[in-house]
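To keep things clear, I will list the structure first and then write my remarks on it.
The excerpt is restricted to a subset of chains, each kept in its original location.
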Amino acid sequence: MPILTLTTDFGIEDEYVGVMKGVVHRIHPAATIIDITHYIQPQDVIQAAYTIASSYHYFSSGSVHLIVVDPGVGSDRRIIALEKQGHFFLAPNNGVLTLLFDDKNTEAIVDVRNSRYFLEPVSQTFHGRDIFAPVGAHILSGISLSDLGDFIEPDQVVRFNVTRPLLRNRQVTGRIVSVDRFGNLISDINIHHLNHICKNRNIASVHVKLGDQTIKGLASSYQSRRDQEPLAIIGSRGTIEIAVNRGNAQHYFKADKGDIVEVHI
Amino acid sequence: MPILTLTTDFGIEDEYVGVMKGVVHRIHPAATIIDITHYIQPQDVIQAAYTIASSYHYFSSGSVHLIVVDPGVGSDRRIIALEKQGHFFLAPNNGVLTLLFDDKNTEAIVDVRNSRYFLEPVSQTFHGRDIFAPVGAHILSGISLSDLGDFIEPDQVVRFNVTRPLLRNRQVTGRIVSVDRFGNLISDINIHHLNHICKNRNIASVHVKLGDQTIKGLASSYQSRRDQEPLAIIGSRGTIEIAVNRGNAQHYFKADKGDIVEVHI
């Protein structure tokens, strides 16, 4: 069962997502469609970038991932397609794929223009239905990315400036990049950063500072702390996460995306 | 993969939708079930009518569409089934199918009564689970609508009074009929109405009035206007939509469903 995933800011209150699925199934009746989320904050390209980068590798090779967070819909912004590690991505050229690229990135990137694979007439406001869904279904059906349009140069791909954690001798400074439903604060400081500053010391003994509070040590589980006690833990993305056992860290720390997190040994 | 769609006001916080899907799969294990939405406002028959009418034709012919917005559940209101253009619809007889009918409408309409296809015992409060899901699955399995009950006369079908846009010489007056997650205000004024009032003039030069504000011209994309600037555009349903680039038109205009929209050339 070939898989097509959806990451959008459409919400599920309106018919938009259902209609996209209808279009996919008309072209590829055996598709398995999986929602990654439809609750990217409206037009939040950076949140979408972190979401797809943290998610795609849990799906089978051969999956097609549509990322439709697209404030430029209907304008002359491009739609791009690329393959990376056996996964296919289709997205507006607005930065949502930024975190999939690294310096040695050599993936071929296609400027999707071949209207033969579009749902005609293409509306000015809903390319999710008229371009992303049908093109994604055709990719799932096995057409080659080169059928979709010309290859473009890597420097034509829009990327946002990723602020990477700053490593010093015994300290790393990063940021909160996501906040989940539980209010857990997910940073961009990963295990490699911790190993770098800790060298031979135990990473479980780091101090994690957020706002004017410092948490001593890493927890091995949420429940290893008292109820309503704040804690730092290696979270599911493999990065430092700040949480409150049976509580909400976002409320506790009055913190939000972009806030600075410092870890020192 | 035969498709069954769901349009309800159940939300997804409770187990109701999942249980309906369980019942469908017990009867038709190969069904592909697609959620159109479960966030029709509780008991808002008119919103449900616009949602299904704007959506169903994006699904494959042969799809079965369940519309379960049903304040009369358990009363003597009927449940009706009909086929239109190769699509099957199953809904309470309360007006939710109003927009599928037109004056030349000749579809045969069945009064669904044959309890052989129901999940017994039928509860008084959840016909979605006990009637709609199993009957829909049986329709998907190929039973004839005439197996479900007797045909009824068109005048026994409940319809609400649809206020159609009013065309004058150079002006058309319509209404906001939907507001989406982004706060976009979707009217019932379509491209045919615009062609009618514009004759040989360019429809892109119409003026669109909502409340005490007038928007000059139609935009070709949201982004063709400045951030936070209001605009009018032909939206994804093919009707005039009022939006704010990277903003929320519902908040900007303090507008809601039912509000008057005037377009003149």
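Lettered A and B in written order, each chain numbered from 1.
One rule holds in what follows: a residue touches a chain if its C-beta (ideal position, glycine included) is under 8 Å from a C-beta of that chain, and two chains touch if they have at least 3 such contacts.
Because the structure is predicted, anything quoted here is derived from the model rather than measured.
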item: Homomeric assembly size (copies in this file), of which only 2 appear in place; value: 3
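Rule of thumb we're sticking to: only the chains that are shown with their structure count from here on.
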item: Footprint of chain A on chain B - complex, ascending; value: 1, 3, 5, 7, 12, 32, 34-39, 51, 54-55, 58-60, 63, 178, 180-182, 184, 219-224, 233-236, 238, 241, 243, 245-246
item: Interfacial residue positions of chain A with respect to chain B in the complex; value: 10-19, 21-23, 25-26, 29-30, 42-43, 71-75, 77, 123-126, 129
